[in-house]
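Pasting a structure below so you can have a look.
Left out: one protein chain. Kept in place: all the others.
Moving on, here comes chain A:
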């Protein structure tokens, strides 16, 4: 049973149904008895009234059935009445001869069930002394009534009762559902709060919660704290390693450069220059690893974000990259439209830009060095601040687009680069709640766009609590 709602519903609904069924059964027993007793009393009453109709004619007992009607509860038309009146000698006075008498030895009046002419009957047999003029004797009267009427009445009662029980039950279930809904509201509020969080928010849940879920919330908070600590440890380790590697790599690079400069032997110069190139590459990777360690989006403090003008970030990053880009025989272009501000971390946003430009510069050419334009655009897309970096290079196959942000993924292993640039871009974008879009036509270049969330002024990002 995976749903709390179903569980509660079952444990409320099952006892309620049992109580309902028990009520119905006991009602049926009590009602049938009551109705039967009442009907029997009426039947007896009808039998007793026969006495007044008896008179004697010439010493013979006669019965005047004119204007006589046996009226019972059931004689509303649907019931059938049979009777048999005999004197103590067994002579029929009136009625149906074939109507069966009571079982022998029964007390009088005797009630019994019988069957006559295709009808289920309830009968009463009674006898009373009759004294008319000279004659005295006993008269035996049997009045039988078909059971349809009493059965119909019982059924009517039971039907009404069942209906009432069903309505009551449905009402109870609705109330229970409402109560469950209300009772589960705090849980829903917590899950909504967690869902609405920015993905980098590992802060504890700070909302007031009902006593019953404090343990759960405490466990979630504990888990988040451990995750945060884990990420922090990894990040710190990564940063430490990068930092420790940086100085030796610098030394190797400087010494290789120095030795190559002084070396007159071309056979030695080649490997020295190779060492220098490798050290440069390693240095770049170490640097990017350090940057990546610092951009883990889970750790960006959403409270510390400030309004950043996108245009300015792009201008600065372009200015910083321009000389390098032109040295490589590439061109740089900034197309700046009104984009507005985003709430962000200016340092990391600049890393994002630098890495996007560097990525285009290093990889647009595929296997060969790229010679062409790199266009940086700042603009608005559907009201949201956005930026893009486009090149006219070899582009990326559709299948590979999704892999671009993987760490250490490189479209062509021959090209330089750390394989971390777009991973850094991805981390920074995610930390800012921005969407990363790749569009490429193979042979015609790649465009990477970063679309930020539209900035609502009164909207502080991040922890919007639960609810």
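Before moving on, here are some points about what is shown:
Please note the rule applied: contacts are C-beta pairs under 8 Å (C-beta built on N, C-alpha and C of every residue); 3 or more make two chains touch, one makes a residue touch a chain; residues count from 1.
The rule we apply is simple: contacts and distances are computed from a predicted model.
The complex appears with one chain absent; UniProt names that chain "DNA-binding response regulator" among the candidates "Sulfate transport system permease protein CysT", "Amino-acid carrier protein AlsT", "DNA-binding response regulator" or "NADH-quinone oxidoreductase subunit J".
Contact with the omitted chain, checked across A:60, A:156, A:251 or A:367, is made by A:251. Within the whole complex, the absent chain has one touching residue among A:102, A:283 or A:395, and that is A:283.
When the omitted chain is restored, the residue from A:57, A:117 or A:323 that touches it is A:323. As for the chain not pictured, it touches chain A at residues 243, 246-247, 249-251, 253-255, 257-258, 261, 279-280, 283, 286-287, 290-291, 294, 315, 318-319, 322-323, 326-329, 331-336, 347, 350-351, 369, 376.
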